[in-house]
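The complex appears here without one of its protein chains, the remainder shown in place.
Take a look at subunit A:
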Amino acid sequence: MADIAATAAPSTETTTLPARLAKSFVNRLVIIIPYLWLLFFFLVPFIIVFKISLSQTAISMPPYTPVLDFSDGISGFFAGFRELNFDNYTWLTQDALYFNAYVTSLIIAAISTILTLIVGYPIAYGMARAPATIRPTLLMLVILPFWTSFLIRVYAWIGILKPEGLLNQLLMSLHIISQPLVILNTYTAIFIGIVYSYLPFMVLPLYSSLEKMDYSLVEAAEDLGCPPIGAFWKITFPLSLPGVVAGCLLVFIPAVGEFVIPDLLGGSQTLMIGKTLWNEFFSNRDWPVSSAVAVILLLVLTIPIMFFQQAQAKAQEQGR
């Protein structure tokens, strides 16, 4: 960047050495800030969590051992270092509970993501095709639920979904059903909760990719003999794929680790990794095992996404 800045204005008087150094420093600072942010608020906490995952649980404060500090001098620090091991990870593979929780979480997150896409796409499409004057209002309406606490909105769903709740009352008063439906404390309730909570994260990227699409492309497809539904699948949908991918990632990733929704709406039988993590941490007070669960969760999520993004970048390079 510094080179570009320097070569772009070679004739100006400001391209003296100190000025160029100052410019390159400013340019670097701009890049350094996000890196520093990631270092202090992501990498450092991750290293701490990773270290705890290699420790052993203990009845003490903090509840694990060894605690790496310099109270016993440098030698004490290294002695503690040698006590670290991968026992907790071995433990995770031995108890099927964790594997099942991971798999269930991934499946629930995948199904919820597809459901959110199915619900969100028509909303985003409708918004993008709405008259330009009312689009800001529609956008506002999508964001509006964020103004209420997430927890309160999830609690509200209990009131709607429980056997004597609003939904069952409505359906029974309309004589559509005679027995109340059991929705609360099932996977269905989790799907409803996730689709509802994460819908804006799906709609917004979809809307932004659909909104900037040139509608004359669809007209051109129709002009060339393609009926509207065909034109949607051959033109509109492929061109909105970046939005689809972004929306799906934004929903899938937090949904895998979701804790509040399965806890409040899914009841005690549903098994999701976020809940397992919570139980290990707060009920069992086993920080090392819960840290190991968290580290594995991170790997399960980041490694496929990294491969996916690399493949996408490659495809883009070839296409462009």
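Here is the rule we use: a residue touches a chain if its C-beta (ideal position, glycine included) is under 8 Å from a C-beta of that chain, and two chains touch if they have at least 3 such contacts; residues count from 1.
As a working rule, contacts and distances are computed from a predicted model.
Visitor: Which name from "ArsA family ATPase", "Spermidine/putrescine import ATP-binding protein PotA", "Cytochrome c-type biogenesis protein CcmF" or "Glutamyl-tRNA(Gln) amidotransferase subunit A" does UniProt give the chain that's left off?
Guide: The chain we cannot see is recorded in UniProt as "Spermidine/putrescine import ATP-binding protein PotA".
Visitor: Kindly state which of the options A:A79, A:L166 or A:L217 is in contact with the chain not pictured.
Guide: Touching the chain that is not displayed is residue A:L217.
Visitor: Out of A:P18, A:P136 or A:P227, point to the residue that touches the absent chain in the complete complex.
Guide: Final answer for the missing-chain contact: A:P227.
Visitor: Looking at the full complex, which residue from A:L92, A:A128, A:I183 or A:I235 touches the chain that isn't shown here?
Guide: A:I235
Visitor: Which positions on subunit A touch the chain that was left off?
Guide: Counting over the whole complex, subunit A touches the hidden chain at residues 214, 216-217, 219-228, 230, 234-235, 238-239, 319-320.
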